[in-house]
Structure formats: C-alpha cells, structure tokens
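Every protein chain except one is present and positioned as in the full complex.
As written, the chains take the letters A, B, C, D and E, and residue 1 is the first residue of each chain.
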Amino acid sequence: MKISARNMIRGTVKKVVKGSVNSEVLIELPGGTEITSIITKESAKTLDLKKGKPVYAVVKASNVMIAVD
Amino acid sequence: MKISARNMIRGTVKKVVKGSVNSEVLIELPGGTEITSIITKESAKTLDLKKGKPVYAVVKASNVMIAVD
Amino acid sequence: MKISARNMIRGTVKKVVKGSVNSEVLIELPGGTEITSIITKESAKTLDLKKGKPVYAVVKASNVMIAVD
Amino acid sequence: MKISARNMIRGTVKKVVKGSVNSEVLIELPGGTEITSIITKESAKTLDLKKGKPVYAVVKASNVMIAVD
Amino acid sequence: MKISARNMIRGTVKKVVKGSVNSEVLIELPGGTEITSIITKESAKTLDLKKGKPVYAVVKASNVMIAVD
Partner (left out) sequence: MKISARNMIRGTVKKVVKGSVNSEVLIELPGGTEITSIITKESAKTLDLKKGKPVYAVVKASNVMIAVD
C-alpha cells in the first residue's frame, strides 16, 4: 500500500501510554529526537505497538507548520 | 513563546515552491530525511523562508499517524 | 504496510483537478457518494491518480466530526 | 446552517465509547462500512449521540488522504 | 444542523483570495481580530462568500493549540 501523506519518518517505539480512548506513543528517531503521536487505543492495539517495535511516523504535509527562532 | 505542539524538529529549508494561496516548503533534517510542509504563501513570506534558512517543522501530536511494515 | 488511521473507504477516482501546489481529487464510492480530497500535486503524481483508478480515502479518526439535523 | 467541509456522509451511530475528555463514536454507513470519529465527550453529550441515531460524518477535504494498493 | 466542532466564532468576510483549488478567506471578528481560513475554491463558491457576508469560523477542538509568552 502506498499513501499520499508526504512525510514518513522511520523510528522505534519508545513508550506507549494507554488512555481511555486514545493512546500516546513516543517514537525515537535514529538521531535521538523523539516524536509524540496520539492515536486511538484501538489502533495501537491493532498495530501491536510496543517498546522496540520499528515504525514510521506519518504526517500529511498540510499538518506541518514551520517555526523560526 | 512556547507552544503546546509536542513535535518540533530542526532542519534547514531546502526549497520553497510558491502556489497561488499556499506554498510548499521542503525541509531537510540533519540526517538527510526530508519533510514537506504546506503553509500559506503569506506565512512563507512573513517568515522569510528561503533555501538554507534554519527552521523547525512543528506538528501537533494528534496529527501524527503510525505505520508498520 | 498498515497504518493507524481508522478510516479507509474504497472508491474510484472520478476527477483530478491540478492546482499549483495542491490537487483536488474526487473519489466516487460504490453507492454513488463522492468524497473530496486535497493532497499535494506531487502526491497525486507519485500515486499516478487518474479517472477510474481504484483508491482508498483515508481519514484519521480525530479528523472526523459529527453533525445532526 | 451550511458548512464549508466538503464531505458529509450519512450514517447511523453504532456505538459510543466515553473517555475522560474525548469519546469515540462508531458510525455505520448504509453499505455496512464503519467510520470512527473522536470528538469531545462534551460534544457527544450536546448532540445526544446514542446507538441508532442518524448522523453525518463530516470531514474537511484537506484531511482526506489517498492510498493505493 | 448542529455540528460537533466546539468552536464557532462569528465574524464577517473581509476578503477572499481565489487560488487554483483552494481559496484564502479573511474573517474579521467584532473586536477587529482577523482569522484566516483555507477552504476549497468550490466551497467558497457554494457558500457564496464575499466581502461583508456574516459567517462563522469553525474549528474542531483538537485543532486548537495553545501558546504562552
């Protein structure tokens, strides 16, 4: 399957915090940067997300803002 | 200013493609990964985005999906 | 590849309108309902979207609102 | 009231799962397809969402991605 | 029609800039604050948006970030 989302960043699951309907997933990138994702608890279960699992953080280009110092 | 968006990734502007109301901005991360952002043409102008400028790609956690192979 | 987005709806591309940085894609569902998507022109090209191609409309659950009459 | 969101899909509430601040709502479309929505618990209450209620799933076009097999 | 989006702010259209597939709409709030919206050109046409028209800016709560100085 190929998806239109332009951004797919490889990383590894560092932590999964289960909420009541959503879960927070921390993904660690190779350089050490962390990315936080909020997905439904059901999706986290379906994808069997757990510490150490290789994943992609996927972001649609229209959801990326830009900041400057 | 501090913002609630959990994800701020450092990079450098690689390219700006101006559209009629939106612009597409390519950001290169230190490791070579590219991130694509769509923002208004007006914002790209206000932030004076151009090739080589150091920026942050900013993404709200609820806009990060996760994919597995 | 499996993705966390909970909503994947099968349909067929009915029309692609190219803009300067974004493209508008109309997807027709089996029952005749139409779904409109805005993705980057680059993605529409990479996925080779054209009239008649079978696709999925993919939506993250947090981006679905609910209305009642 | 008319809204700019291009996608309004008719369905029926199949299930409401209440979380602490958000609720997950499953909507069943006429053909049997299910759509999952995450809205605030407060909104689910205000709209009086419950099993069997006819609703619309509403999605802004810029939040629809496209995938191909 | 009632919608789950928690934020509906009254204002008046100040300006519409048509792009190729999207349009940028500036909305002026009573106190003078301006809100910028990007919607499809088609939606701007369907809603007959033009300078002076009273409208609501509608935002899903999960799309509101918070910043502090």
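Annotations for the structure displayed:
FYI, a residue touches a chain if its C-beta (ideal position, glycine included) is under 8 Å from a C-beta of that chain, and two chains touch if they have at least 3 such contacts.
This is a predicted model, so every value here is computed, not measured.
Shown chains touched by the hidden one, complex as a whole: A, B, D, E.
Panel shows chain E; residues 3, 5-9, 24-25, 27, 30-31, 33, 35-39, 43-44, 47-49, 53-69 of it touch the chain omitted from the view.
Residues of chain B in contact with the chain left out of this view: 1-6, 37-40, 42-44, 46-47, 58, 60-62. Contact between chain D and the absent chain runs through residues 1-5, 19-22, 40, 42, 60, 62.
Simple rule for what comes next: only the chains that are shown with their structure count from here on.
Between chain B and chain D, the least number of touching-chain steps is 2. Any chain touching chain B that also touches chain C appears here: A, E.
We define each chain's centre as the mean of its Cα atoms; on that basis chain C and chain D are separated by 17 Å.
Between the Cα centres of chain A and chain E there is a gap of 30 Å.
Multi-chain contact residues of chain C (touching two or more other chains) are listed as 1-6, 19-20, 22, 24, 36-40, 42-44, 47, 58, 60-63, 65-69. Chain pairs that touch, as defined above: A-B, A-C, A-D, B-C, B-E, C-D, C-E, D-E.
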